[in-house]
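One chain of protein is taken out of this complex; the other chains stay put.
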Amino acid sequence: MPSGRHFLQIPGPTNVPDRVLRAIDRPTIDHRGPEFQKLGQEVLAGIKEIFQTRQPVIIYPASGTGAWEAALVNTLSPGDRVLMSETGHFASLWQQMAGRLGLEVELIPGDWRHGADPQEIEARLAGDRSHAIKAVCVVHNETSTGVTSRIPEIRRAIDRTGHPALFLVDTISSLGSIDYRHDEWGVDVTVSGSQKGLMLPPGLSFNAVSEKALSASRTARLPRSFWNWEEMLAANATGFFPYTPATNLLYGLKEAIAMLLEEGLPAVFARHERHAEATRRAVRGWGLEILCADPREYSAALTTVMMPEGHDADALRKAILENFDMSLGAGLTRLKGRVFRIGHLGHFNDLMLCGTLSGVEMGLRLAGVPHQAGGVQAALDHLAGSAPADEPDQRQRRTA
Amino acid sequence: MPSGRHFLQIPGPTNVPDRVLRAIDRPTIDHRGPEFQKLGQEVLAGIKEIFQTRQPVIIYPASGTGAWEAALVNTLSPGDRVLMSETGHFASLWQQMAGRLGLEVELIPGDWRHGADPQEIEARLAGDRSHAIKAVCVVHNETSTGVTSRIPEIRRAIDRTGHPALFLVDTISSLGSIDYRHDEWGVDVTVSGSQKGLMLPPGLSFNAVSEKALSASRTARLPRSFWNWEEMLAANATGFFPYTPATNLLYGLKEAIAMLLEEGLPAVFARHERHAEATRRAVRGWGLEILCADPREYSAALTTVMMPEGHDADALRKAILENFDMSLGAGLTRLKGRVFRIGHLGHFNDLMLCGTLSGVEMGLRLAGVPHQAGGVQAALDHLAGSAPADEPDQRQRRTA
Amino acid sequence: MPSGRHFLQIPGPTNVPDRVLRAIDRPTIDHRGPEFQKLGQEVLAGIKEIFQTRQPVIIYPASGTGAWEAALVNTLSPGDRVLMSETGHFASLWQQMAGRLGLEVELIPGDWRHGADPQEIEARLAGDRSHAIKAVCVVHNETSTGVTSRIPEIRRAIDRTGHPALFLVDTISSLGSIDYRHDEWGVDVTVSGSQKGLMLPPGLSFNAVSEKALSASRTARLPRSFWNWEEMLAANATGFFPYTPATNLLYGLKEAIAMLLEEGLPAVFARHERHAEATRRAVRGWGLEILCADPREYSAALTTVMMPEGHDADALRKAILENFDMSLGAGLTRLKGRVFRIGHLGHFNDLMLCGTLSGVEMGLRLAGVPHQAGGVQAALDHLAGSAPADEPDQRQRRTA
Partner (left out) sequence: MPSGRHFLQIPGPTNVPDRVLRAIDRPTIDHRGPEFQKLGQEVLAGIKEIFQTRQPVIIYPASGTGAWEAALVNTLSPGDRVLMSETGHFASLWQQMAGRLGLEVELIPGDWRHGADPQEIEARLAGDRSHAIKAVCVVHNETSTGVTSRIPEIRRAIDRTGHPALFLVDTISSLGSIDYRHDEWGVDVTVSGSQKGLMLPPGLSFNAVSEKALSASRTARLPRSFWNWEEMLAANATGFFPYTPATNLLYGLKEAIAMLLEEGLPAVFARHERHAEATRRAVRGWGLEILCADPREYSAALTTVMMPEGHDADALRKAILENFDMSLGAGLTRLKGRVFRIGHLGHFNDLMLCGTLSGVEMGLRLAGVPHQAGGVQAALDHLAGSAPADEPDQRQRRTA
């Protein structure tokens, strides 16, 4: 193995803090005993704060893809129509899943450089006089493109039509990194996972559910058992789970929630925003193009960079991995080789970002990719000019 | 927290070895990079040895209940009939799941003191001239009762009828503890989980699949996406997974497989048998009754003990937890309060068993449960009389 | 490696709790920065509670033998006479060290079955009209014999003579296990180490020092530098150390102190007493003899058992290690082969003790050592009859 610490700068899984890893590295306990019950109650309460909800959040001992499935099978029936927006690779996978589960998908096509379009969603719902559309599904932060859809605007668009469709949102790569408000934004099912902004290893996933979603689940007829909310909620009422939970990951979840709340969600979001801006300045400094075409939709969690014509992003990523021991995100399916993705989310700070951007700049040079030097310098300028500890509170915290 | 180490003697999750915990406590890596690929290939190859199979084993980032669902949805279609045996609580849960998923269950009733009956299964299949039964589902080791069904005999029973039904077996609490041979015994789908004999925390589960099962999956029509074998097998071919795997648990799986193979599966099985026999001698020494009614079906993984009439097993378990910091398994549903379960599986040894049985004996006394002293003594006699290191190979290993 | 958890039942190093191990497993920090300062202040304050003192406790990044040396070189001058009692192997080693450092040792001989004799010490001091004796050195708990000297009685004996000698006490295997009061008992230097009752790995050691000892250090002329109290105390005043401290062990020390204080020192001492009594009942049950000849001096930390004539303790220990994966303490120097030592100190509980005693009883049988069965049963009887959770407070704590 190479010397020093690997830079895991894919847009998730993210760098797991030692505090979380050490929590996970504890003996498993009886999942039906009083010690577990206390843990269960703590994480079930704490996770609500992260979703900014007072409604139930279900925790699955499964990775994020499972929570997509859970959201669909609990609320819909065979043949139900769902409205989806083609924002990128992950939106496409969710769409594919919906099809496999027997749903009929109405797809709003996209160019993978924009988020879901509130106006188009409004138009489709307005046109759906018969209310055939049972759910609108949107990926909040498209991990494949670095584009963040504007959920509150979409909510308002739906509301304007008075359409009764459920609103299902995937926050797998935004929760704990980008401001997200399950209750305030009127989302019915929020899907998420553990391995991004929550700073955990993969293996847990979530459904935050509204009263309306619960009501829908009572009549939904897609077959379901493992993902069934009803038994989950019944057992969760006393801090337990209907089948064996992923106890050690729950130890980690408790720590991760504590870390996010200690830093404070607004500070967490501001940190991600600041790092994203520094990254974009670096990209522009190199003379490269950001995939996200609408500045209102820039992702605070990752930045996707377009390669100059004729240059292969995967060759670049390989050179960076081999020379600088850093993993970057690949372009997926239709973006394969054409973009690379810089993750700057999770347990992260200024100097880790500087190391990351330095690796990209040196990699561009080694791989012979046309660019201008100076991207790192532009990022340094932004970071130094916006250093958080100039605020007295931060200073105190860091030196206490 | 009380002083000293907790005794986790429920029949799973089991005591996770430090070697596995330390493996899990490592930074998560890029699940699409070369380092992960090597890990993926290692665990996908290694886990086959544990199932005693040369056929594929699918690893889900989900707990064991999910692998039950996977076995059903990949091989069956809505309305298919499955033959199940009511061996205990977990067989009942699997049956319930089958019903929820839209299957029609033909249930062979049981008294929760016996395993699945090969003769009855043979009779049912023989009577099913139309081959309406698409699958026979059996729980190898009933975790709720401590009864181990005789899978090879059931296989022979099925074969005698020439019936084409698939054979699905749950080994969640037997794999890595009790001899189990996926290939030799002609099982089509073997379901398992990480948190028992595999000595891992919960969060991984498995489907070992036969050629016949794969063939069935091509026409099976139950909706599936997360559990879909096809994409799993396609990605596994190069060591990868179609969606984010539970990387840190895979680190642990690699260690757990190594530990089982270092000890040697025959030695692992013999160790469990020996501890089970010592436990049964202790139970008889106390003058209490073992739930399992047929000595051919004694479980090597756990022993379920019946309470004297009028005494509550949960009060006993509570006294033991409070006084001796040991968790024992509860009686489930129809056995609630009537039995307690002693887990003696996983990462375990003679002195841990002696501590465990001592805790039970002292607990019986503290809780005022009528019994004779001397159970621990009977176990000591058996253990001392069958100490493994009298074999030269063992001795060398331990002092090397 | 054998399956299950090793039983480390030597009288130290003891079983390190996971909570301490996980604390040690954290990144090392700058030993001159504000985060370290906070840690330094916490452990320097906390360790005083364990020594039951308000006077300074010096923490060395060195194992316990070093703290012996520190006690001598800081308080004495070349040729000074020290009065020592031959209570066992470790008292002899300390005496040897004193000789090597240029001190003149006056040795009160002993039979290794008794503690230091208050009357004899009184007589020697009374006879020392010229006050040639500069220090009285006593090992509180002789780890090689399981005999605990009566420090308060020795203090009173010294006081009766009005002799000005310093009183130096080694508590390496008693601190955190057996009641010890540096201030109340008027000890001038208390020596201790991390790897016994403090439940840490070896690598830290301690000098608790009285005002009188500090005063002596100002004129003491034995050469010293690494062990020098003066610079330690100067740096400690602000939470720092004059040279690089063993940071990661200090992380562990913080946890260990917290654990002892959470349980409460009186409860910790009572727990050790109870386990020692159960162990002695087991020894008597086997028909074997306890080395400690005076019941007032029974050690609560370990029990040393004499072998029947003609039987080798090391052969027994080897059989137990090979068959039951348990380490017991050997007889040292003049006791070699004639005794074995059972450690029952540190992070320990009833069922760990039951496992320990079971291993001894089975080992006696396997090694062909004449004994009666029933020792374990005697211990069970004592433990069940004195179970701590019968007290409501305990119960609440364990199930909270």
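Letters are used for the chains, namely A, B and C, taken in the order the chains are written, and counting of residues starts over at 1 for each.
Just so we're on the same page, a residue touches a chain if its C-beta (ideal position, glycine included) is under 8 Å from a C-beta of that chain, and two chains touch if they have at least 3 such contacts.
Every value quoted in this text rests on a predicted model; they were computed, and no experiment measured them.
Screening C:46, C:61 or C:239 against the full complex identifies C:61 as the residue touching the chain left out. Summary of contacts with the chain left out: across A:126, A:234, A:261 or A:384, the touching residue is A:384.
Listed residues C:56, C:115, C:197 or C:245: the one in touch with the omitted chain is C:245. Residue C:6 is the one among C:6, C:156, C:311 or C:382 that touches the chain missing from this view.
The chain that is not drawn here is touched, among residues B:18, B:49, B:183 or B:231, by B:18.
Hidden from this view is one chain, which touches chain B at 18, 22, 25-27, 34, 38, 399-400. Chain C meets the missing chain through residues 5-6, 8, 10, 12-16, 21-22, 24-34, 60-66, 68-69, 78, 93, 96-97, 100-102, 193, 195, 201-203, 222-226, 228, 243-249, 321, 327, 330. Against the chain not shown here, chain A presents residues 1-5, 7, 15, 19, 25, 259, 262-263, 268, 271, 318-319, 321-326, 347-352, 354-356, 358-359, 361-362, 365-366, 373-374, 376-377, 380, 383-384, 387-390, 394-395, 397-399.
Everything that follows uses one rule, which is that only the chains that are shown with their structure count from here on.
For the pair chain A and chain C, the fraction of shared interface numbers is greater than half, so the two copies use mostly the same residues to meet. Rounded to whole angstrom units, the spacing between the C-alpha centres of chain A and chain B is 35.
Measuring from the averaged C-alpha position of chain B to that of chain C gives a distance of 44 Å. Annotation: 53 Å between the Cα-based centres of chain A and chain C.
With touch defined as above, residues shared between interfaces to two or more other chains in chain B number as follows: 5, 15, 25, 321.
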